[in-house]
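The structure appears right after this line, and notes come after that.
Removed from the display is one protein chain of the complex; every other protein chain stays in position.
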Amino acid sequence: MRRTFGQSLSLYGGVLVIALAIGLPFWWVLTGSIKLPKEIIQRVPTMVPHSFTLQHFEKLLQASDFPIYLFNSMVVALFSTAFTVLLALPAAYAFFRMEFPGRNALYKTILLAYAFPGVVVLIPLYGLFAKVGLIDSPVALVIVNVAFALPFSIWMMRSFLATVPREIEEAAIVDGAPTTTILVRILMPLIAPGIASVAIFAFISSWTEFLFASVLIVSDVRRTIPVGFAGIIGQYQIDWGLLLAGATAAIIPVVALFALVGRWFVAGLTDGAVK
Amino acid sequence: MAGLSLQSVKKRFGETEVIGGVDLDVADGEFVVFVGPSGCGKSTLLRMIAGLERTSDGRILIGGRDVTDEDPAKRGIAMVFQTYALYPHMTVATNMGFPLEMTRRPKEEIDRKVAEAAKILHLEAYLGRKPRELSGGQRQRVAIGRAIVRQPGVFLFDEPLSNLDAELRVQMRIEIARLHQELGTTMIYVTHDQIEAMTLAGRIVVLRAGRIEQVGAPLELYEDPDNSFVAGFIGSPRMNFVPATVTAVEDGRAVVAAPEAGLTGMAVTTRGQPPKLGTSVSLGIRPEHFVPAKGAAGTLSGKISLVERLGGVTYGHVLLASGSMITVESREADRFEIGKTEIFGLQRAYLFGADGIRL
Partner (left out) sequence: MKNTTLAFAFVSPALLFLLAVLGWPLVQAAILSFQDVGVIGSEGHFIGLGNYATILGDAGFWRALGRSVVWVLSNALVQTLLALAAALILNQKFPGVRIARTWIILTWIVPTVVVVIIWRWLLSPSGGMINPLLIQAGVIERPVGFFATREGAMTTLIMINSWRWFPFTTLMMLAGLTRIPGDLYEAARIDGAGTFQRFKRITWPLLQPTLMVLGVVGTLLSFNVFDVIWLLTAGGPSGATQTLPVLIYETAFKGYRLSEAATISVLTSILLMGFAFLTTRAMTAAEADR
């Protein structure tokens, strides 16, 4: 169908507004991170950098603990992702296909947990972790991240499983494949994009988590990016160049991950919402 | 190779009974087709035989062994699904070898059996391909191949041709018939298409609302239906039914008439004693059983309201004075003239009681 000129104008106008609203702030951060300090705080800001320097990144890598934060964040996020997928996949399959008493009630309860306020369990969890000596340990962060990513992951995984035609599973049953074989040999390869989506979701949840990381981690060398970074902001004299370089460095890993598998993630999010 | 026996098999979903006590014996090597309108329970019955649906009541025996509570894989059956249900991420060879792999057969045996099946089905050239690289007919053959390699006692087909276009459907129908001749294995085949049923079956099982209406060879059902449902379901276009009254009994035959429908005395041989005078009956006439009025046993008159010319045959849709429509078949393309009132002779007819049972 052809659009009228007015329709085209409003469509592309809208696209432009969205692109600018989302992209421009990031553009300014990215370009700001390579501007000389005096250009950063210039009264009339520049759209395209007039100067170029890597001094902020040098400072970030050498003078701050940022590389350690980056490493910590990476470790916590990777472990959280692995455990989330490992727990979510069988649970999602059971909720999707298998029959057991209390199935629907349990599923609804788990979904409710998705929207559960983290701050509510923060206090007692702190007590529990203190008792078992997990305060200031990345293990505590992994546990918390998995718990908060799990409900949504199960939901998302389940909707991916629902895209596999029932008859394929039935064919495998007739062919003599046990349930675990069906899951591993048939379903897992078929919902690989779904597993990737869940993994991205878990990774991003962990990567951006602030509240628990700020309370459960005490020593500076164990901090993750969100908390460690917040510490840098709080310093007396704000060094914008350093912060922008740090922001750029914190954006790059998730953007790289997203560039690889983001399409699946978005598809998973939208397909999942349909069910 | 095995026979199959269903003994008062029932299936309930909650309160609703979808299969209400089915008894059926299938001999070893037989080709049996389950046919019926959608929702009659034919697919459910097949899935119960496969073990994909639990049987609520009754027993299922395959090769003399009670498999009612057995896992599908241990029943000695293989199934071909309507959507083929091929594993999309596996090659044709892996798809076909999968059931053998599940029973942990040695690799040489798997390769050999897959090769044999591929040869029977002319799939040798496609063994390395993924299902999405195949045409519909080829996918269907792979699905059949996956069933063959298991060397099952019974093949189950669940509407296997309904996703194919008309031309391929005819071709695959012939191929399945050939396969049955070659393998000689028992086959149970579900379809809603009565032409598939007539051409493939050794015996047809007509189902309605979860019960068997009639079991018999294709021509038996056509020539000698037990009730108006089977009579209407088998044969295309479907049989015409004209309400009538018994006006006389001559030589043990019932003479029926329906003046308001333009039907004059037609004598019909009944299965048992002819019904009493004045009994309301339903006269069934197949579209192909109309003849010229002159010298015919009975006649029916009406106005031609619509003509369908298919080339080989022509169908005239005739409006009776009673307001009902009947279909008349003719071999002559210009046999019917729209708007003309005509008298048609009846060659053969069936009588059904008010409850639909053949008289």
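Going in written order, the chains are labelled A and B, and every chain counts its residues from 1.
One rule holds for everything that comes next: a residue touches a chain if its C-beta (ideal position, glycine included) is under 8 Å from a C-beta of that chain, and two chains touch if they have at least 3 such contacts.
The structure presented is a predicted model; accordingly, all values stated were derived computationally and were not measured.
Put simply, the missing chain touches A once the whole complex is considered. Only one of the listed residues, A:Leu36, A:Val75, A:Ile110 or A:Val139, touches the absent chain: A:Ile110. Screening A:Pro138, A:Pro151, A:Gly176 or A:Gly194 against the full complex identifies A:Pro151 as the residue touching the chain left out. Residues touching the missing chain, restricted to subunit A, are 1, 7, 11-12, 14-15, 18-19, 21-23, 25-26, 28-29, 32, 40-45, 87-88, 90-91, 93-95, 98-101, 103, 106, 110, 112-128, 130, 143-144, 146-147, 150-151, 154, 179, 204, 207-208, 210-211, 215, 225-227, 229-230, 233, 240, 243-244, 246-247, 250-251, 254-255, 258, 262-263, 266, 269-274 (touch as defined at the top).
In the analysis below, only the chains that are shown with their structure count from here on.
As a whole-number value, the distance joining the C-alpha centres of subunit A and subunit B reads 56 Å.
Those residues of subunit A lying in contact with subunit B across their complex are 165, 167-168, 170-177, 181, 186, 189-190. Across the complex, subunit B meets subunit A through its residues 50-52, 71-74, 77-79, 81-83, 85-89, 98-99, 102-103, 146, 150.
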